[in-house]
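For this depiction, one protein chain was excluded, whereas all remaining protein chains were kept in their positions.
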């Protein structure tokens, strides 16, 4: 019983993942945008007196 | 007779109150927008205000109308309708309280506006003690806040009634979100109410001679940051719970949506010091602590970004889209109810990135009080939030007035959204860059004695005037659409879209509705972040400040 459950869980995980790869790519694009802008302004801060 | 399955249509009696809010909101938009246009024209250096009107007077009008009137009235009207739609028609008692709230807010707005027009209150909507406005201005603002509490009470009453009639069940998502935002608002406005009632009103009435400036500012900013989340959460309500239905998809996760709203309640309040990072009299350790708490409030937005993309991707794939981004193309781009809020969502990416920079402790020195900040909140409030409000109006106004969004108005709505976007790219973009060069915000045109640095700013100011003019065109379009939907569109039925969760078996945990718990944690976090700095401010207070009136009267 427990084994069967485990199996079905695993299966949905794989389907889930494959269908949200665009989402993962999109949020990572967003994340990288945030990091790049933050780092740019941080360097501006370091450069100025 | 609020049944278990809420009605599909907002009761006309509730609709009337919601519409009353929208009339005031859109009048504020029209007048506030005109003021905004004038400001950008003045700052271009090519235009001067006629008839002795002062730049800072119109700046005050713009801030009060857009930041307080448009937002508060629209939000209360929208949430009142959303609760009626999802938790059932408001009781006569709740509706009466809602109407009283509406009128108290409206009277307060008229009082404050009159004083600003008489040049008795050119203090901007952020008050800036020891600048001293006429007491009627402060009293008017108090009325706006108290009125909004009554409006909120109506929503809470109807939510409580639903909970009582449906024991053990999670409340409808939109009602839950509306109540979270109302509670957030009530807790936040305690700060501004305190400074107005206990400091500014007695002082402007001449009952006391001086005011403690730092305490007044701290109380204001205790309110000032949750204020922006009070604007944002209704947009999130639309993105999480309404847009999925509009596109024909599902809410990615009901529970995670609720969790993110709870995180907003907990973490958007004890963070006001990140508006005061450059101020004397506050220990840097306490500032940093609130910076850390500010960063906590970014997490629910990260969750929101994922949920929204996931909703879109799931929908696209259900329509047979393939590849990494194929789902993006099949979204209903010709539907204003989707496209306009979507432009708002996309704008939140640079808006959020800028916000993280603002909150980054000493990095704030680069941008504090420069026009970068103005550029920032014209992306957050004036694009993400406002475009979503416009997108909501496109179906909510006809829904409430028994009319239809016609094809022509839908098309005009999409054009409006893109006009806004283009205008904002010019205006907000130029503001961001000018700010990085050091150009100050809240300032009329000035060459600063022909300083070389100030000369570099002027091209950006001209770009802002171009953007401001395009945005004003956007406001005209929006007013045309609103008037059409409210009075002239053909009679018919327009849907109030309410999304369904993808996984209906996964019920939201009941702990989310445990208000004692969440209010308890909210209070604990506020006390933790503010108690000791506040005691320090009182114990080490300098002599109080008398009032100043450093602006010209008529």
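For clarity, chains are labelled A and B in written order, and residue numbers in each chain start from 1.
As a convention for this text, a residue touches a chain if its C-beta (ideal position, glycine included) is under 8 Å from a C-beta of that chain, and two chains touch if they have at least 3 such contacts.
Heads up, the rule we're going with is that contacts and distances are computed from a predicted model.
The complex includes a chain that is not drawn, and of the options "ABC transporter permease subunit", "Cytochrome aa3 subunit 2", "Phosphate transport system ATP-binding protein" or "Molybdenum cofactor biosynthesis protein MoaD" the UniProt name matching it is "Cytochrome aa3 subunit 2". The residue from B:21, B:250, B:287 or B:432 that touches the chain not shown here is B:287.
From the options B:451, B:483 or B:538, the residue with contact to the unseen chain in the full assembly is B:451. Touch with the chain omitted from the figure is made, among B:24, B:340 or B:356, by B:356. From the options B:98, B:130 or B:226, the residue with contact to the chain not on display is B:130. By the touch rule set out above, subunit B reaches the unshown chain at residues 54-56, 59, 122, 124, 128-131, 213-214, 217, 253, 255-256, 259, 276-284, 287-288, 291-292, 295, 298-299, 302-303, 306-307, 310, 356, 360-366, 368-370, 437-446, 448-449, 451-454, 503, 506, 508-509, 540-545, 548, 550-552. Even with one chain removed from view, subunit A keeps its contact list with that chain: residues 13, 16-17, 20-21, 23-24, 27-28, 31, 34-35, 38, 42, 45, 48-49.
Just so it is clear, only the chains that are shown with their structure count from here on.
Note: centroid distance subunit A to subunit B, computed from Cα atoms, is 28 Å.
Taken in their complex, subunit B has these residues touching subunit A: 302, 305-306, 309-310, 312-314, 316-317, 323-328, 349-350, 352-354, 356-357, 360, 362-363, 365-367, 436. Residue ranges of subunit A in contact with subunit B, taken from their complex: 19-23, 25-27, 30, 33-34, 37-38, 41-42, 44-45, 48.
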